[in-house]
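Only one protein chain is missing from this complex, and each of the others stays in its spot.
Residue numbering begins at 1 within each chain, and the chains themselves are lettered A and B in the order written.
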Amino acid sequence: MSDKNKGLSRAREIYLNRSQRARELKAAGRRIIGYPCVYVPVEMLTALDIVPFQTCGEMKEPISEASRVLPSSFCPVMRSCLDCALKGKHDFLDGMATIHSSDPQEKTARIWQSYTNYPYFHFIDMPITVRPEALEYFRNQLSDFGKTLGAFAGRNLSTSNLAAAIRSHNRQRGLVRELFELTKSSPPRISGTEIVQVVRALTSLPVLEGNDLSAEVIAEVRSRTNGPERKSGRLLIWGSTVDDAEVMQVLEANANVVVNESCGGLRAYRGEVKLGNDLLGGLASYYLREITCARTFRQAVLGETKKDYARDLQSRFGYLQRMIKEWRINGVIMLLVRYCDPFAFEMPSLKDYLDSLGIPSTYIEYDYTAGSLAPLRTRVEAFVETLG
Amino acid sequence: MPIRGKAVMYFAGVDIGSTMTKVVMIGEAGDVVSAIKGPTGPEYRRLANEVMQRALEQARLDIEQVSYIVATGYGRLKVPFADRQITELSCHARGVSSLFPTVRTAIDIGGQDAKCMKIRDGKLVTFVMNDKCAAGTGRFLEVTAATLNIKLEDMGELSLKATKKIQISNLCTIFAQQEVVALLSRGERVEDILAGLHEALASRVAALARRLNIEPDLVLTGGVAKNIGIVRAMKENLGCEILVPDEPLLTGALGAALLAREAYMKATASGEKLPTKQRRLERATFFG
Partner (left out) sequence: MAPEKGKKAINRLQSMYPLRAKVNETYLKSIEAIQAGKPAVWAMLNFYYGDPILKAMDIEVVYPENYGAIAAATGVARQFLDRADAEGFPTHLCGYSLTTLGYASRMMKDLKGQIPPEAPLGGMPKPLFLLSSAAICDARYKWFQALGRYMDVPVWTLESPTPGIKEFFMEGYYERMVKLGVQHLRDFVAFVEQMVGRKMDWDKLEETANLMIEVNRVWHEVNELRKVRPCPMHSRDFWSAMPAALFLAGDLQDSLKLYLDMYKEVKGRVDSHTGAIAEEKYRVVFAELPPWHSLGFFDKLAERGWNFVVESFGYHPPIPIDLSKVSDPLERITRFSLQFFAGYYQDALKQRVLGGTSAYPYLKYAREWKCDGALLHPLISCRSASTHLPYVSDMLMHQLKVPSLIVEGDIVDLRLFNPDDALARAEPFEETMEHYRKMRKEARFDW
């Protein structure tokens, strides 16, 4: 890794060769644990001096190993993720921290554990609702996670280390939010593709290195003059995981993608973990309540005995209204992978909400393969053309 | 007929579909000066220039006289002589609107895909597409025509002679083929089977269209629109009148030409300089 390489060009480099830094660290004696979903509280790994590494799918890699154990009618992102693992692409990992954020995550985690033999493997269960007993259950799950991690690391998870880790990861969240502030202008100062590359890089680096990289990128973007071209379409992309640069390039071929509301973009960085007396409780609360993934069942009023659809929509999607205003969004693309159930059920309701705000939107489904780019392009372009 | 010697502006729309390439050229008044269809060929972008050449010949023009060229369709991205690419959805919407100003819903059934578009004031508003599954496209008819050993162009007329309702239960084109063979061996009439196949295709396309709020007037385009059996089956499925242009294959290219003209006029009026490509016809290269 060239140490002349900084900022955006470093992010690009890491994006193309994600595991390089993790392998270097492993060779230097560090422990690396993979996680397939942003719901895993990586602060706990950092606090025990373990490097978290997000195991992602690879859209262009044809599935071969995973087809033995997972049917084709299955989340293609997780299938790809498992395929990469079974092909040995994550052989540098000391273990996996998995979580019940969705069915495919849960089912893949089991199969993953069965077919690999890492020194460490843990499955965190997650409740569906944000009720008080659910939060308490989740907090306990995190506590159990901390125990097995501690046993693996050879020491207990200390409060001070966890607090420090939370601060570092909060700082990273803040830095990513700053990056997204830079897309508010017209034209945005940084492109959707560049942000995807940065976020991917952050999930491949230890948190402090990621924070340095983010700061470099922010400084570079602020001072450069050759940012993205101004386009009349300002898009918000809503989806589960939009983390592939080629997909993003298709999305922003004729428009500016200014908000990536997915796990490859802003979603995991929008809030902050509260530091208080109960750090695990703070983590549980942040992850379960603040991350706006369709997998969590939300209601306007917990346990409501009267239901009102408009109020329900406002409680579930109201945060988008502010985003649309602040980023001056004039179009929303709901980009879903085939076989993703939580987002597929969610989508028509989101469309209703966006219709009520008068924001044009379109739903595009793709199957997370190289062949899906051309059909995606036609639909994205046609939608952008309708925005005038 | 173009007026030679006058500095009239011309515009071209090139629609490169997976099987057919269509070129329509219009004058600045919006009048059509040429319209040509030709096979796209296996490496689809390569023969677009040949069709363009024929269109120029028909209009008795040289390519330098064309002010602005818009490419659309499957192969729109790599046409070296096109100044801009616009999706076939927007182009069809525009083309259909010029032929039927009251259109609100347009359905295009091509060889490899089907598109449904909502249109307002000549512009595309929203759309749905199927380009994955052959069962709701012209391909379904091609495959089943081959199985029945009849010509594609005869299918529609023959299907109208059905006396019995046969339901094709298989949605998948491959399995439908098998089902056709089974029906034939059972002694079912070709006309009745054809009617069943037309109904199957129409119901698929209708299901796609119903994702939009279907409003009249409804226009059907694409190669399959020439099939009278499909038109009737679509009418039955959607429960409304269906308008079909005289040249249902050309609406995309027509729309592209109209959009080319609009873009050029708009830029001229505002003093904006529109980037254009070199006016030279050469084979589109696969890697260029």
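Here is the rule we use: contacts are C-beta pairs under 8 Å (C-beta built on N, C-alpha and C of every residue); 3 or more make two chains touch, one makes a residue touch a chain.
Since the structure is predicted, the reported quantities are computational estimates derived from the model, not experimental observations.
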Report task. For the chain that is not shown, enumerate the shown chains it touches in the whole assembly. Result -> A, B
Query raised in the report: Of A:10, A:90, A:122 or A:267, which residue touches the hidden chain?
Result: A:122
Query raised in the report: Looking at A:94, A:194, A:244 or A:346, which residue reaches the missing chain?
Result: A:346
Query - Touching residues (missing chain, whole complex) on chain B - result: 169-171, 207, 210-211
Report task. Determine and list the chain A residues touching the chain excluded from the picture. Result -> 68-71, 73-74, 100, 102-103, 106-107, 109-111, 113-114, 121-125, 127-129, 131, 133-134, 136-137, 140, 144, 147-148, 294-295, 297, 299, 303-309, 312, 336, 338-339, 341-342, 344-349, 351-352, 363, 365
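Here, only the chains that are shown with their structure count from here on.
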**Report entry** Centre distance in Å when chain A and chain B are each reduced to the mean of their C-alpha atoms
**Finding:** 40
Query raised in the report: Which of the residues in chain B end up touching chain A in this complex?
Result: 85-90, 123-127, 129, 131-132
Requested in this report: State the interface residues of chain A toward chain B in the complex, per the touch definition above.
Outcome: 362, 375, 378-379, 381-382, 385-386, 388
